[in-house]
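With one protein chain withheld, the remaining protein chains of the complex are depicted in position.
So, subunit A:
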Amino acid sequence: MASKVIHAFYDDDDVLMLAVKKVKAAKHHIDEVYCPFPVHGLDKAMGLAPTRIAITSFMYGCVGLAVSILMMNYIMIEDWPQDIGGKPSFSYIENMPAFVPIMFELTVFFAAHLMVITFYLRSRLWPFKEAENPDVRTTDDHFLMEIEIHDNEQELKDLLMETGAVEINVSEKNSH
């Protein structure tokens, strides 16, 4: 489905923050803001829901911990018990201190890698993907605010002009 969107350009992150606050105060929904760098506090100003990636990270960490315990139990205790340094590996719990570094590392490894992969999938990023940003200048020195138009083009244009936009375009957009 194609829809008409308005693109407002800004050349300063402070001006952009004030603009976002004004647009939200005027009860318009901001679809997206494209920035060349992360702007602190922008997510709160846009009213985005807080990220849930921390919860996934905790769950991945638990998976990593479980995998490391099962893995070390199989490798060192069940499959091929050895007598290392006078500590025969007959029971997991008695040899547990030696496995703690591995438990720790795999917890971190699972949490970190799966969290990054989750982030990429959730952000719809993958290799050779075509960039979504509507204007190349958002990778250089411009900020772009995208608002969908619902028969209020002129009203939005006036509002955005007032907030200090340096350029305003209207274009068609194919939503994904």
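Criterion: contacts are C-beta pairs under 8 Å (C-beta built on N, C-alpha and C of every residue); 3 or more make two chains touch, one makes a residue touch a chain; residues count from 1.
Rule of thumb we're sticking to: contacts and distances are computed from a predicted model.
Colleague: Could you check which of "Quinol:cytochrome c oxidoreductase quinone-binding subunit 2", "Branched-chain amino acid ABC transporter permease", "Alginate export domain-containing protein" or "Fe-S cluster assembly protein SufB" matches the UniProt name for the chain that's left out?
Modeller: "Quinol:cytochrome c oxidoreductase quinone-binding subunit 2"
Colleague: Quick one: which of A:100, A:116 or A:131 touches the chain that's been left out?
Modeller: A:100
Colleague: Which one touches the absent chain: A:38, A:86 or A:127?
Modeller: Of all options in A:38, A:86 or A:127, contact with the hidden chain holds for A:86.
Colleague: Please pick, from A:26, A:54 or A:117, the residue that touches the omitted chain in the full complex.
Modeller: A:54
Colleague: Which subunit A residues touch the hidden chain?
Modeller: With respect to the unshown chain, the touching residues of subunit A are 54, 58, 85-87, 97-98, 100-101.
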